[in-house]
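Heads up, one of the protein chains got dropped from this complex, but the rest are sitting where they should.
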Amino acid sequence: MRVALFVACYNDALFPATGRAVVRLLERLGHQVVFPAAQTCCGQMHWSTGYRAEAAALASGFAEVFSGGGFDAVVTPSASCAAAVRRDHARIFRAAGRDAPPLPPVHELTEFLVDVLGVTDVGASFPHRVAYHPTCHATRALGAGDRPLRLLRAVRSLELAEIPAADECCGFGGTFALKNADVSVALVADKVRHIRATAADVVCAVDNSCLAHIGGALSRLRSGVRVLHLADILAGPEDGA
Amino acid sequence: MTSRDRVLRRIRDALGPARGTPVPVPRDYRRHLGAEYARADVIALFTERIAAHGTPVRHVGAGGLPTALAAALWAREAARIAVPAGLPAGWLAELEGVAVVPDGPGVDPAAPDGPDAVVTGCAAAVAETGTIVLDGGRGQGRRALTLCPRLHVCVVHADQIAGTVAEAAARLPPGRPQTWLTGPAVARGPARERSPHGAAALEVLVVEDWL
Partner (left out) sequence: MTAAPRPRLRFADAARPALADTALRRDLRDGAAAVRARRAAAVAETPDWAELRAAGRALKDRTLLNLDACLERLERAVTAAGGTVHWAVGAAEAARTVARLAGGAAVAMPAAPVLEEIGAADALAAAGSTVHRTGADAEFPAVRTAVTGVDVMVAETGAMVLLEWAGDARRCLAVPDALITVAGIEQVVPDRADLEVLLRSLPRSAGERLTPAVSVWTGVAPGDGPAAFHLVLVDNGRTRALADEIGRAALRCVGCAACLDVCPVYERTGPGPYGAPPGGPIGAVRVPLQRGVGSAATASLPFASTLCGACADVCPVEIDIPEVLVHLRGEVVDARRGRPVPTPELAVMRAAAWTMGDPQRYEAALRGGVRWARLLSRGGRIRRLPGRFGAWTDARDLPAPPARSFRVWWRDRAGAR
């Protein structure tokens, strides 16, 4: 398949390793990855903070870049951006009084692997104790269900740990983390407490935004627990890394 | 312009062209228990669910009801009871040493010097929730009568037990005041723990004719 990668703007800048991991993984599985260079942002942050006009402009830009064709599917390593495109773009265009432009299907990475490619064992190995945090957008907005867990269970040498109250929000919530910083920190404090109770070495998820939040609190505590996007685990180490 | 007119006009203005849009209500939810429930299973479910609330429940044959009632009152040392008009006289045939006060405006079962117990029938019961329903019909009395904080013995005939809330609701004539009782009170503060308040106040006797 010819797969267009929508890397998501914050991954592009802050977590480029995740983008590289998706490329490595999909190429190893025999697919061709293209990166439409004109992509920027899907407009999620603007929309969910109330900046409707700005979100509409960004959503239009997204549609322009990805409706061009020349690929079979769009894949993103961000559940929240996948949800923004699939659920929110229609609302964004409706609020702007416009019809939503046609788009090829946008898949979150684990949905693409399990549902479209039909693989759960991607041939990865990762000798660590790993806890999976089901992010709100993966679980509730996309209904990703146990797809990420099925992929993780197939990783060799990986010991899976279950986080208590796993489906509770980590408190990130985009600009919520700044506007209601105290409540946000109270939430992540409990999330970190639950993660540490698992004695996991690594926490993974399918949203780097939530992982940056959780990881920021783990790092401030010098907990020694690392955060990694699921794609980084599935893709394995980079050459020379 | 009256407040009534103002509120109605605000509603009409708020809805604009959407006003009066018909919305079909899908009613494919379950109105009845599954086909696997035979009549005896419905009665057993009622017993199980009402007992799950901590409400004492016993089954008696029609002939055994007077004795069972007397035993229930005797066990709780009830010396004076209030009963509604229309309670079948035979129910109380076995009482000994218990004063029976017919309900009336002067009777306040909730007062500290009120009766020790009240005995009533019911209008319907619900198996899936373990509920009894009173509606002021024959042998049930006014609502204030069943507020006795000490003991309310409620007699349920097996054929009054409906499987579901929907079935019970359909059996009740509209217009009458209804009280649906399902287990003891629950405190709903931040902690919302179950409170024992009222837990001991209700006892249920299920009358099954074939027993």
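As written, the chain order gives the labels A and B, with residue 1 at the start of each chain.
Keep in mind that, in the parts below, contacts are C-beta pairs under 8 Å (C-beta built on N, C-alpha and C of every residue); 3 or more make two chains touch, one makes a residue touch a chain.
Fair warning: this is a prediction, and the values are worked out from it, not measured in the lab.
Colleague: May I ask which residue of A:T40, A:S67 or A:S125 touches the chain that does not appear here?
Modeller: Hidden-chain contact among the options goes to A:T40.
Colleague: What residue numbers in chain A mark contact with the hidden partner chain?
Modeller: Given the touch definition above, chain A has residues 7, 9, 11-17, 19-20, 23, 35, 37-41, 43, 45-52, 54-55, 57-58, 61, 88, 91, 95, 136-137, 140-141, 167-169, 171-188, 212-213, 215-217, 219-220 touching the missing chain.
Colleague: Name, in rising order, the residues on chain B that touch the hidden chain in the full complex.
Modeller: Given the touch definition above, chain B has residues 2-4, 6-8, 10-16, 18-31, 49, 110, 126, 128-131, 136, 142-144, 147, 165-166, 169-170, 174-193, 195, 197-198 touching the missing chain.
Keep in mind that, in the parts below, only the chains that are shown with their structure count from here on.
Colleague: What whole-Å value do you get for the distance between chain A and chain B if each is reduced to the mean of its CA atoms?
Modeller: Spacing between the chain centres: roughly 53 Å.
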